[in-house]
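A single protein chain has been removed from this complex, and every other one stays in its place.
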Amino acid sequence: MSQTTERLDEVETGEPILEVEGLTKYFQSDSGFLAGLFGSDDVKAVDDVSFELRRGETLALVGESGCGKSTLARAILQLIEPTAGSVRFKGVELTETGSRELRPLRRDMQMIFQDPQSSLNPRMKVGPIIEEPMKAHDMYDAAERRERAKELLERVELEREYYNRYPHEFSGGQRQRINLARAMSTDPELIVCDEPVSALDVSVQAQVLNTMRDLQEEFGFTYLMISHDLSVVRYIADRVAVMYLGHLAELAEKEELFENPGHPYTEALLGAIPVPDPRVANARGTLEGDVPSPINPPSGCRFRTRCPVLVQPRRADIDAHETSEEVDTATLSEYGMSDAEWERTLAFTRGVRRRTFALREGGLDEEETVSRSEVETVVEREFFDGTRPDGDPGRVVEEAIALLSEGAWGEAGDLLSTTFEETSICALERPRYTIEPQYGTGTHFAACHHHRE
Amino acid sequence: MSLLRYTVYRLLQAIPVMFGIAVVTFLMVNLAPGDPVDYMISEELASEELIASIEARYGLDEPLWRQFLNYLGFSWFLGLLGVPGFADAPPGLLQGDLGLSMYYDRPVSELMLTRIPPTLMLVLSAYAFALTLAIPLGVVAANRRNKPTDHISRIIALFGVSTPSFWIGIMLIVIFGVWLGILPTGRMVYPWRDPAFYGYGNHLELWYQTLRHLFLPVVALGTLQMAVIMRVERSSMIESLQSEYVQLARAYGVSERTILRKHAFRPSQLPVITLIGLNLTTSLGGAVLIETVFAINGMGRLIVQSIQTLDYQLILGTTIVLGFVFVIGVIITDLAYAYIDPRVTYGEEA
Amino acid sequence: MSEPLLTVRDLKTQFYTDRGAVRAVDGVSFDVEQGEIVGLVGESGAGKSVTTSSILRLVEEPGEVVGGKVRYGDRTLVGFDEAAVADEDGRPKLVHSEEMLSNREMREEVRGNEIAIIFQDPMESLNPVYTVGGQVREFIQINRDMSKEEAREEAIEMLRRVGIPEAEDRYSDYPHEFSGGMRQRVLIAMALGCRPNLIIADEPTTALDVTVEGQILELVDDLVDEFDTSFIWVTHDMGVVAEICDRVNVMYLGRIVEQGPVDEIFHDTKHPYTEALLNSIPRPDRTVSDLSPIKGTMPGAMNPPAGCRFHPRCPDARRACREVEPDLLEVGLDHRSACIKHGEVGYWESEPLEHTEAQPETVEGPR
Partner (left out) sequence: MAIGEQQTREEDGGADDEFEANVGWRYTLGRIKSDTTARFGLAVIALVLAVTVITAIDTHLSRLTFGALDDYMLAQAAPMLDHPTRHPDPGTSERRMPPFFVDGGSGSITDNPLGTDEAGRDYLTRLIYGTQISVFVGLTATAIGMGVGTVVGAVSGYYGGWVDDVLMRFVESLYAIPALVLVIVFTVLVSGNNPDITYAAVGVAITFIPVFARLIRSRVLSVREMDYVEAARATGVKDRDILMRHVIPNSFAPVLVLATLQIGVTILIVAGLSFLGYGAQPPTPDWGQMLNVSHQYMLSNPWMSVWPGVAIMITIFGFNLFGDGLQDALDPRIK
């Protein structure tokens, strides 16, 4: 068999095959010749993400829609040009390789897409679809390619006879197998799988996952698997990386991550998945609010605006950091609330910011006003339950209540937010910590300030 | 993005297109093999001096790029800025000056000024006619999909898009003007003139007569638009009726009537609006023929005359202005679209 | 036990296509009691959504409800009588029975104010050119005979209740300014605002992220307690079923194969399909080393397999399964399963079927 493209040196199993460092991708939210004129904001889809992938393992990249996981995968494969950072595949820096030189390297890194409907060209037969990558890399002659395509069809548990059929004759699961066969055709080392089973029916998901697993065992593929489904991840992955709004929140070995999550977001995710067992009491631990816009993401830890365990601000932290004038003026000389007080103050802050409560039952008309004591009662009932902080924090809460009684929601929200949220270490510094794993021996990366010494 | 910002954005976007129209037309007219001066004078009279003087008068003695800059009015600006060589450049397009007609020996802009209103009147009335018929027909056809009403209106619409407008005009003249003799077929009257000019007693009578005169040309020009709009209205209404939000309205007990008139109707207007804008160019082209058939002194007839007399400057001016009218029309329909569809002005434009 | 809120008996809905009639729903029966959440679970193509639209008589051409009975309280939503004339096959022809509500009654008395619906795709369910609040208001106004002003206030109140921040301000926003989760909340506000007794939720969380799904499930739990509304919850996700449903109906290819209380469905599973389904899904709460997938995919509803419809994929299939059409049999208190294992039609005497035909997924030839 002739193999014309040269291959890079082999990487031993367990050694890093892909090293991603500080990878960043910003999109322009608007393009075209007038965009410059009107100014357009960057969408910070992926921001300074680093990790490595070892040969033969399955690393899952999980997160909710819009967290940047697909962008990250495409930036790794250079399907979109990264804004910054480096991607080394078997020692070759991909970001500095021109598209012409990159083409032969693509032979070793293939991709599988989410949507089995749109990932196969409807006007091409299955055979040529599978042969296309081999053809692009001048592998084998026509007859050999044909034979190999048929072999691959068998490998993914389809029939050789399907060679001459069109994609629309197949079910979703079968199409995903065809995708798999195409990705395998060049005998790659890395396969990036973008939600490979999420479009499939539950009973078919398991079939495809098992096939993927068997093939990995047989050919030693390395999978980078993008998924939003933690159940699937728990089944197939070796290590798991959790993404939130363009940042890596946590990365650990599977058991460790599921059993000893080190980031409140991971905890929330795990708590939210419905368990297929009515006897398992699931806390469901719901997160408040929506994911913020990636155009203007929160500073520091990006999860902090929804984090249930935001770290209470401390004078020392604020002094140690460069802060904006706004924050400086809002900073209190001392915080020092008890945990219960802090928790409730935080809830009140967010409640005001999101306007989740009404100052009077049934809402207010434009002109109506409420007395200060009325607001006081509502706030007390909704949030504090007799645990209002005193001292400086108490004074700020007081002030916010006064503003609310004037109907100044926005100002009250701003006041509380700058005083209590923007001053937290979580807002001042991007967290990056490595913690001691309880399960297994792999490193456990957790981007949460709770792990601060 | 607010509606205002969007308007500015659309206007700015139109600039390169308008520039493009000027370039395309200028090149087409000037790179053509013929020489305008040849057409102006007979061969016996052609002397070196005469040709030179004519060329100088119309600015044809300068190199083409310079002629182009002159025509657009860039030269004038450059002259204003004191760029050497442009000292006393003539005003151009940007200054509202489209040069001198070779045939009439009058400024092109002046010639066009009286010709634009009749054309606009004709085209806008044709749209009014088309819309008042097409929208209800389209809605009814969509609502009675695959029933006789639908089939009949579809076939009528198909005939509408298959029939030359000027032929419809001729047939209307034959039927209403010649056989029945109930409607006037030419010598258009214009409502902005003095009624006494036509011998009418008052404005009311003038308006009435205008409507009578307009009727046949408007039907002739509007039939195609009516048919096209009806077809689009029908299919977009069908799509809208199948949408999930209409199903939701049904599931909440909203009556079919309200669904038709409110829930399905408004979203289905969006493709129609786009179509009206894009089809403006077809209508303007059709106006050329209709104006000829009904002897209306509009832009269309001016173009035909300019071509008959090979009046280069006039051809250039009229063509460019028609293009501009289209661009402005599209901007107006885009704004109407943005008004109906809140998504347009939100974030990136549609 | 009191009279159920909704009874569905032997419901049949067909779609007429160029290639013949597709029996999308083929004899489905179940009940919904006041204040309970009933799950309708199955893979895509099982006929779940068609079932729910048949209940509300929202099936559109070329589909048609062709048989069965749906009663809501003392009203007949769907009902058939045998006509005097026979059809060409000599069978008595079915005609709509007299007590069945007219289209107008259906619209004015049932849809919205008695039974409301939430669709799967929150992106498509709201009209893009009208404000969110206006849409909620309109439905409330129609179904509760309120004035425009009252309905507006109620709409804002409902939006707040389902957790939309700044409800008053957001009332006049357009759907595209809302996230998917927020839109689903709007749809829930819409449904609850009409104060129906029964809400049909058609895969309401499928298009949402897990944390948002969690929020919605939490919300629904609270609202059920508060309003005592019943739900029919259509989903393909066994996790959601376990999480939220009181009783479950498992559907396969237009039929219900097993129905019962949620705990029994999961822990005292009686139908091989339910069993296989549970064994094929990965778990988030523990690491499973090996999943056993169900062989093949569900065949089309055009030509369902003879006998038990699941038999070509069933690990327990025997020869008898090919011949006998299983009925729903009582296998426990309020627990029924459509498997002949539980009956006396000779399952145990029959030979096991070998799945050697190796037709994992039936492929239809090119047309």
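A, B and C are the chain letters, set down in written order, and residue numbers restart from 1 in every chain.
Note that in this section contacts are C-beta pairs under 8 Å (C-beta built on N, C-alpha and C of every residue); 3 or more make two chains touch, one makes a residue touch a chain.
Note that the structure is a prediction, hence the values are computed from the model and not measured.
Only one of A:Lys90, A:Arg107, A:Arg155 or A:His444 touches the chain withheld from this view, namely A:Arg107.
The missing chain, though absent from the display, is touched by one residue of C:Met298, C:Cys314, C:Cys339 or C:Leu353; that residue is C:Met298. The set of subunit B residues touching the chain not shown comprises 16-17, 19-21, 23-25, 28-29, 32-34, 39, 146, 158-159, 161-164, 166-167, 170-171, 173-174, 178-179, 235, 238-239, 242, 247, 281-282, 284-286, 288-289, 292-293, 303-304, 307, 310, 315, 318-319, 322-324, 326-327.
By the touch rule set out above, subunit A reaches the unshown chain at residues 32-33, 77, 79, 102-107, 110-111, 113-115, 117-124, 132-133, 136-137, 166-172, 174, 179, 182-183, 186, 192, 199-201, 204.
In this section, only the chains that are shown with their structure count from here on.
Taking each chain's centre as the mean of its CA atoms, B is the chain most distant from subunit A.
The central chain of the assembly on a C-alpha centroid basis is A.
Each chain gets a centre from the mean of its Cα atoms; for subunit A and subunit C, those two points are 32 Å apart. Centre-to-centre spacing of subunit B and subunit C amounts to 54 Å, using the average Cα coordinate of each chain. We define each chain's centre as the mean of its Cα atoms; on that basis subunit A and subunit B are separated by 52 Å.
Under the contact definition stated at the top, not a single residue of subunit B touches 2 or more other chains.
Listed in rising order, the residues of subunit C touching subunit A in the complex are 43-44, 153, 156-157, 160, 163, 165-169, 179, 181-182, 209-215, 217-218, 236-244, 262-263, 266-267, 276-278, 280-288, 290-295, 297-298, 360-361, 363-366. Interface residues of subunit B facing subunit C in the complex, by the touch rule stated above, are 243-245, 247-255, 263, 266-267, 340-343, 346. Within the complex, the subunit C residues that touch subunit B are 56, 58, 107-108, 110-113, 116-117, 119, 121, 124-130, 138-139, 142-143, 174, 176-177, 187, 190, 194.
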